[in-house]
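My structure is below; once you've seen it, I'll send some questions.
A single protein chain has been removed from this complex, and every other one stays in its place.
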Amino acid sequence: MALRAALRGLLSCSSHGRLCATSTSISQRNNSSSANLKVDHDQTTGVAVMHMQSPPVNSLSLDFLTEICITLDKLEMDKGCRGLIITSSQPKVFCAGLDILEMYGKSPERCGEFWKAVQEMWLKLYGSNMVTIAAINGSSPAGGCLMSITCDYRIMADNPRYSIGLNETKLGIVAPFWFKETMVNTVGHRNTETSLALGLLYKPAEALSIGLVDQLVPEDQVLSVATQTMTKWLAIPEHARQITKSMMRKSTIEKLRSNREADIQNFVNFITKESIQKSLRMYMEMLKQKKA
Amino acid sequence: MALRAALRGLLSCSSHGRLCATSTSISQRNNSSSANLKVDHDQTTGVAVMHMQSPPVNSLSLDFLTEICITLDKLEMDKGCRGLIITSSQPKVFCAGLDILEMYGKSPERCGEFWKAVQEMWLKLYGSNMVTIAAINGSSPAGGCLMSITCDYRIMADNPRYSIGLNETKLGIVAPFWFKETMVNTVGHRNTETSLALGLLYKPAEALSIGLVDQLVPEDQVLSVATQTMTKWLAIPEHARQITKSMMRKSTIEKLRSNREADIQNFVNFITKESIQKSLRMYMEMLKQKKA
Partner (left out) sequence: MALRAALRGLLSCSSHGRLCATSTSISQRNNSSSANLKVDHDQTTGVAVMHMQSPPVNSLSLDFLTEICITLDKLEMDKGCRGLIITSSQPKVFCAGLDILEMYGKSPERCGEFWKAVQEMWLKLYGSNMVTIAAINGSSPAGGCLMSITCDYRIMADNPRYSIGLNETKLGIVAPFWFKETMVNTVGHRNTETSLALGLLYKPAEALSIGLVDQLVPEDQVLSVATQTMTKWLAIPEHARQITKSMMRKSTIEKLRSNREADIQNFVNFITKESIQKSLRMYMEMLKQKKA
C-alpha cells in the first residue's frame, strides 16, 4: 500500500502541474494518459472522456482499479470538469468486470486490499458530483455492469452480440449488498431478484426494456450521443442537480460507508473458502477451453 | 400567524353552522366558497369537488395554501364527506406549483411559515382518510405535480399541450425528501432519479407510460370520469381501505412528521442563499420576457 499511496501522491502532484500547463493551452484540450486509461478532458465544455484500454477486456484488477480511482479523484477535484463519460477502447467489450485472478489463490490480505479498491471505485462513481454517463460500446458483465449502473445515464451499442448484467451467481459468487442496491435503484426489486438469482446477462433490447440501460444507439454513435446527452445534463443548474443526486443516493452510499470493514471481512471470508476457490478454478478452466 | 389562527377558528365555526344549515337542505348539495376555492359537496354521494380558482394559475401562495388546508380540515372532519376530487377552474392549468414570490426576497421567518404550510398541505392530502382523486385538467408542474401525486388516483386531460412533473431543479431549487419519496412511491426510484435530476416535465402520454398519472381522458371528460372512478373507490369497505392506505403511506408521512422543524430550517437556509435568490430572480425575469 505504501507504493500505491506514494503513486497517489505523485499523480496528484502531476495533476496540479497539468492544470497550470493547460491554462496556457490553445486547444483547451487536456489529454492525460496512464498505462490503461486515456482521459480526454475538453476544458471548453467541461467534459472528460475516460477511455478504458486495459487489454484484453478491461478487467478490473487491483492496479487498474487504483488507476481508475486516482483519475476519478483528479477529475472530481478539478472544477473545470463537470461531466464524465466512461467508455472503452477495447473492441467488443466495455468492461469484463472484476479480475478473477485477483480472487483466486490470493492471500486474505491481498483479497481485502482488492475488495477495498472495488468499494472505493463504487463510492467515487455512485457519489460523484460530476454528471456521469456510461457509453457502453461492448459487453458489460458483472463489475462492468456495476460500473455502468453507478452512472447517471447509460447509452449502449445496439448490437445483439453484446450483453450486460450482474451475472456473479453463475460463477458461484455473490454480488454484495451494495451491488444489489444499485441494481434495485435502477431496475426495481423484482427484476433484481430474478436477475441476481439466475445471474442473467441481458441483450441490449432486453436491458432497455427493464430499464437497465436508458438508450440504445448504433455502435458508431455511442460516444457522440453520450456527448450530446451530456450537454443536456450540464444545462441543469449544477448545485440543485448535485443536491438532488445526493438525496437519491446517500442512503445507499451511507450503508456501505458505515460498513466497509465488515463488508471486506465478509468478502474475504467467502472468497477464500475452499469450495468457492474450486468454483473459480472450474470457471477459469471453462474459459480456457472456450478459447482453445 | 395570529390572524391566520383566528381565521382558522372562524372557519371551523362557520363550518359547524354550515352543517346545521344543510341538514334542512333539499338539494343535499352544500356549496361553499372562499376567495380562491369553490367546494361542491354532494351529501348524497359523499363526494366533494374542490375547484381551485386562484388567478391566474392557482399558484400556491401562503394564503392559498392556508385556504386549502382549512378546507381539507373541514372536509376531513365531516363524516358526510368520504371522497374528494381536486380540480381547477382556471383555463389550461391545474396548478402551477409553489408561488415563487413566496420564496423571493422574503424574511427567513416568512419563508419558514410558507414552508410549514406546504408541509401541512402535503400531510393532510397524503394522509387523508378520504378517497382523493386528482382531476388534472391542465398543466401541473412542481407543487402542482406534488399535489397530484398525493392523491389516490390521477386522471389527466389528454392534451399534449399540458405537462406534469417535479421540475424544481430547472429553477435551481431542490425538491425536498418528501416530494422525492412521494414520487418514488408513484413511479419508482429510477424514474424519480432521472426526473428530478433533469427537472423533467412529461406530456400526458409520457406521464401515463411511467405511471405518473393513471388514466388519460378527453379534456371535457376529466371531471365526469373522476366522478365515476370515485364511485368505484367508495364501494370498497371504508375501514379496510383506510387502514390499507395508511399502511402504504405511514412510513413516508412519519419521516416528515418527525423532522418538520429540521426540514423547515433546511428549506429556509437553502432558499435565502444569495445564489439561490439570484437563480429565482433570473427565472422570474425569463418568465416576464416570455410573456412580453
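Each chain gets a letter, A and B, in the order it is written, and its residues are counted from 1.
As a convention for this text, a residue touches a chain if its C-beta (ideal position, glycine included) is under 8 Å from a C-beta of that chain, and two chains touch if they have at least 3 such contacts.
Fair warning: this is a prediction, and the values are worked out from it, not measured in the lab.
Residue-wise, the contact with the chain that is not shown comes from A:169, picked out of A:31, A:45 or A:169.
Across B:165, B:188 or B:204, the residue that sits in touch with the chain not pictured is B:188.
Residue in contact with the omitted chain (choice from A:161, A:190, A:232 or A:257): A:190.
Although one chain is not displayed, chain B still touches it through residues 152-153, 184-188, 211, 214, 232-233, 236-237, 239-241, 243-245, 247-248.
Interface with the hidden chain, as seen from chain A, comprises residues 168-175, 177, 180, 188-190, 192-194, 196-199, 275, 279.
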